[in-house]
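What follows is chain A.
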Amino acid sequence: MKYGLSIITTIHDWLYSVMPEWLAGLVEMILIAMVYLGIFSIAGLFLVLMERRVAAWFQLRIGPNRVGFQGLLQTMADALKLLSKELTGTEKADKFLYNLAPYFVIITSLMALAVIPFTAEFHAFDINIGVFFLIAISSIGVIGILLGGWSSNNKYALIGAMRSGVQTISYELSVGLSLLTMILLTGTLQLSEIIEVQKSGWLIVQGHIPAVIAFMIFMIAGTAETNRAPFDMVEAESELGAGFHTEYSGMKFAYFFLAEFINMFIIAAIAATVFFGGWLSPFGITESIPSLGVLWFLIKTLLLVFLMMWFRWTFPRLRVDQLLTLEWKYLLPINLVNIVIMALLIWGNLIIKF
Partner candidate 1 sequence: MGYFSNIYNGIKTLLTGMSVTGKYFLHSRKGAITQQYPDNRDTLKMFDRFRGEVIMPHDDNNEHRCTGCQKCEIACPNGTIEIIWDRGIDEVTGRKKKKIDQFIYHLSMCTMCGLCIDVCPTDAIEWGQNFENSVYDRTALTRVLNLPGSKLQPGVED
Partner candidate 2 sequence: MTNEELQRKIESWFPDPEASGLVFSMEESQFLNVSISPKDLYDLMSKLKANDDTHFDYLFCLSGVDWSEELGVVYHLESTQHRHQLVVKVRTPDRENPVLATVSSIWKTAEFHEREVFDFFGINFTDHPNMKRLFLTDEWEGYPLRKDYEDEINMILK
C-alpha cells in the first residue's frame, strides 16, 4: 500500500500546485468518485459471477464456464449485451420517475461504499457518524424501488414496490438496533475507531452472547434489506414475474441488478467491519504488513456474502405477512432485550478483552 499511497500523495500535491484550492478539492473528489465507480461496477459484476457459480455448485451444475478462463468474463459479456439492448418501457409510464428510479438505487448503494474502511488508508470518507450514515443511506434505496414500481404502470410492479416499502421500513429497525447493540461496546460511530477498538479482540468475541445474537439478527435483517431470498418478496418470480423491475430493460435493468449485488456487498462489509474486525487480521498475525488488510477485509466480506448466497439457494420464500411477523414478533423484541443485556454486560464489565 506504500507504493499506492505515494501515488495518491503525488497526485494530491500536483493538483494543489497547479490550480486554486477549491478547484483542486473538487477535482480530487471527482477523481475519487470515478475510481470508486470503476472499481465497484467491475466488482459488482464479479459478485454476480460468484453468485452464479455458487448457485451452480449448490444445484449440481457447473455454472458459466465458457467466456474467458472458467467463465471469468461471462458477466462482462452480459453487461455488454445489456448495454446494447433497447430500452423498452410502457406507454403510460410516468416517464420522468420511471427513468429516475434506477439511478436512485445505484447511486445510494455507491454512496454507502464511501464510508467503508477497506484498510486504514483505503477509506474515502472517514466521517464521525459512519454507522449512522450507512443506515441513513441504505434506506434511500427503497425510494428508487418504490418509484420504479409505481411509475412503470404495471400491477405486478406496483405490488412488488409496495411489498418492498413494507419490508424495508420494517427491517430498517432491526438493522439499526443490532448495530446499536455493538455501538454500546465501541462508544463511537466512526468506523475507523470501531476497528481501532477491535485491536483488543473482535467485537463478536468481546460481546460474546449478545454480540452473536446481534450478528444473527443483523444478517437476517440485512438479507431482508437487500431484498434477497428468502425475503425476495419484491421480485418473487413465481408470484410477480419480476416484481418492481418487470418493465425495465437494458442498462436500467442492469442498474437494479448491480445495485442488488453491491448492496449485498455493503451489508457483508458492515458486518465484517462491525463484528469481525474489518481489515484486522485474526490474532494480529499480519499486523506488520498493513497492506494485507484489504485481503483480510475481502476474505471476511466474501465469506459473509457466501453465507447470504447459501441462504438464498436453500430457503423457500416467506409470505408477506410472515415477513412482518418475523420482524415485529421475533426480531424486534429480541433485539430490544439484547440491547439491555449488552448494556448490563458492559456495566458489569463482563466483556472479553485480550
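Regarding selection, all candidates are chains of the complex that A comes from, given by their letters.
By our rule, a contact is a pair of C-beta atoms (placed from the backbone, for glycine too) under 8 Å apart; a residue touches a chain by one contact, two chains touch by 3 or more; residues count from 1.
If you're wondering where the values come from, they're calculated on a predicted model, not measured in any experiment.
In summary, of the candidates 1 or 2 that share the complex with chain A, the touching one is 1. The part of chain A that touches candidate 1 in the complex is made up of residues 54, 56-62, 310-311, 313-315, 330.
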